[in-house]
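Other chains of the complex are left out, but the ones given are in their true place.
First chain written, first letter: the chains are A, B and C, and each begins at residue 1.
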Amino acid sequence: MHLDELNWFDVETYLRSEDRLMIVLGACEQHGYLSLLTDVKIPLALADAASELTGVLVAPPLNFGSSSYFLAYPGTFSLRVSTLLDVVEDLVRSAHRHGFRRILILNGHGGNDAARGRLFEIATELSDLRLAWYAWWQSHSAEQVALKYELKPSHASWMEAFPFTRVSDLPEGVKTPPHVPGLMGASEARQVYGDGMFGGAYKADPVVMDELFAAALEDVLTLLRFE
Amino acid sequence: MHLDELNWFDVETYLRSEDRLMIVLGACEQHGYLSLLTDVKIPLALADAASELTGVLVAPPLNFGSSSYFLAYPGTFSLRVSTLLDVVEDLVRSAHRHGFRRILILNGHGGNDAARGRLFEIATELSDLRLAWYAWWQSHSAEQVALKYELKPSHASWMEAFPFTRVSDLPEGVKTPPHVPGLMGASEARQVYGDGMFGGAYKADPVVMDELFAAALEDVLTLLRFE
Amino acid sequence: MHLDELNWFDVETYLRSEDRLMIVLGACEQHGYLSLLTDVKIPLALADAASELTGVLVAPPLNFGSSSYFLAYPGTFSLRVSTLLDVVEDLVRSAHRHGFRRILILNGHGGNDAARGRLFEIATELSDLRLAWYAWWQSHSAEQVALKYELKPSHASWMEAFPFTRVSDLPEGVKTPPHVPGLMGASEARQVYGDGMFGGAYKADPVVMDELFAAALEDVLTLLRFE
């Protein structure tokens, strides 16, 4: 259930019996051969699936994240970290004002981790608010799937190559992860990462992808219990 | 043509022969009986239609705008003005870095007007960048359609009741615009506006809506010529 | 009644029986052949006249506004939008702290419109505060005078050429409004606008100017009733 299908009366009704919300953070940035919106699409798909099962409302996704290091790849739109923190704060405060009290943030992009710092500050201020954060690709579940199939998880690799993030054919084979000499700026990052994938296989069997998605969805459902 | 269907290679190719981009600003806020995302949906529909005709790329929409005055209506998510300005700056700078040189901003929400001030500052700094701003509902074209059919344009009225923004039945009849005693905060705004519509008819004949959309699209196509 | 003629004891006395205040926003920017302070002088003259009739206190004017687009015209001093918003917030919060509860902001400059966004946020936070905003040149009253005399209102034209804003002779005749290709930076704005006037007649008959001023003053007096 998305806000775009609702009007404010609907949300007022919803809030009479429910106080949970899912907020989706992502990025619009290079993902090798995959969609520039990969980091939005995956957590949004998880939110949609979880919403279908639980009825919990999904806020419209923030289509941009903090991705300065990929700005040498055309199509990357990056928010400064400071901007990102302000946006996330504004979204959470808006939700809190309406009476949402349990908010699960589904983050699709590593560069958005800094937002956690701001969320801790808000949680300290708003003591009746419960917040949870889920980064599917860093989860124990995802790690387990990767281990099971002996696949190396990395940016823009098989791990993010779901049917709904593919926008072109994917290379065969496995990429050797490049040597990363520290914390790189945008130009150096492009030189080092080439096609933008960080290493490992470009794709995996659909069975793997389904298992990965199911495992992450299970996590989301668990987190939505806010225990 | 949206970024979510593309990868970075595609954008690099695009930029070899084209330097135009459409950025869509909107809001997630009460629109009476209409979708909370009305202010995103309309400019995005215009961008899509214009993109189909011209091939100009459309950035993913910013799903939130500055709407503090509607925060007493559940489902409104508001960015502070300062946040909005930073986001818009970040998007334009990202685009400029990649080589986009003519950017048309399609804004769907009056509360975002403040972003123009920041854009003037950026335009002053980046002298090789051309910027245009289009607020369809404030256009001469929209005014003409309203005058022709003797309809009063206003927030959440017939004017925004396109098939794709409707999420429930709409009331019959015409609402008398309430008396607005100055610049109101959120609580007072809800008291004054009640269902959230600002006055006039709740809906108009499909013919009117098609004419309105066509007129606005014509404006967008003109602006995309950047003359 | 201006603060410069008063000491704090006087204001304390004033606040025992009155809670209204006028704040004047303007700009120090090119106005063609007119004074660089035109946008301060006009709302200040209105405030003075209204103060004489009502006894409502006038805060000292903010002599600078957001005018980045005119920075290629010498003598323009521009606040960044973010700075302007902070100043306006500080002034309103200071006034509120002292017990002012009805504040009319008389704005003389279009570039300051963004401040409205911040004012909405403050109004939402301070629920016992009533705010009104008046931009005389955008008023229905001013439009009526322009229509009556078939004069086109525009920046630095007859409309702002009051005796107290004139600092030199004014050209005869009527200027054709230049073509404005979007949202321009400072250098382009100077190329496009030349002498800085936006089009129409450079001056009008004193009768017109008196009528215009009287109409705007009437608006101010109405707004000061805060109904």
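Heads up, the rule we're going with is that a contact is a pair of C-beta atoms (placed from the backbone, for glycine too) under 8 Å apart; a residue touches a chain by one contact, two chains touch by 3 or more.
None of these values were measured; they are calculated from a predicted model.
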item	value
Number of identical chains forming the whole complex, with 3 shown	6
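Here is the rule we use: only the chains that are shown with their structure count from here on.
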item	value
Chain contact graph, described as a line, ring, star, complete graph or other shape	line
Innermost chain, where centres are averages of C-alpha coordinates	B
Length of the line joining the C-alpha centres of chain A and chain B, rounded to whole Å	26
Averaged-CA centre spacing for the pair chain C and chain A, given as whole angstrom	46
Residues within chain A bordering two or more other chains	none
Chain A residues touching chain B - in the complex, by the definition given at the top	3-12, 14-15, 28, 30-37, 40-41, 59-64, 71, 73-80, 82-83, 86-87, 90-91, 94-95, 97-99, 167-168, 196
Partner chain C, residues of chain B touching it in the complex	66, 68-69, 71, 80-82, 84-85, 111, 113-114, 116-127, 129-133, 181-188, 223, 226-227
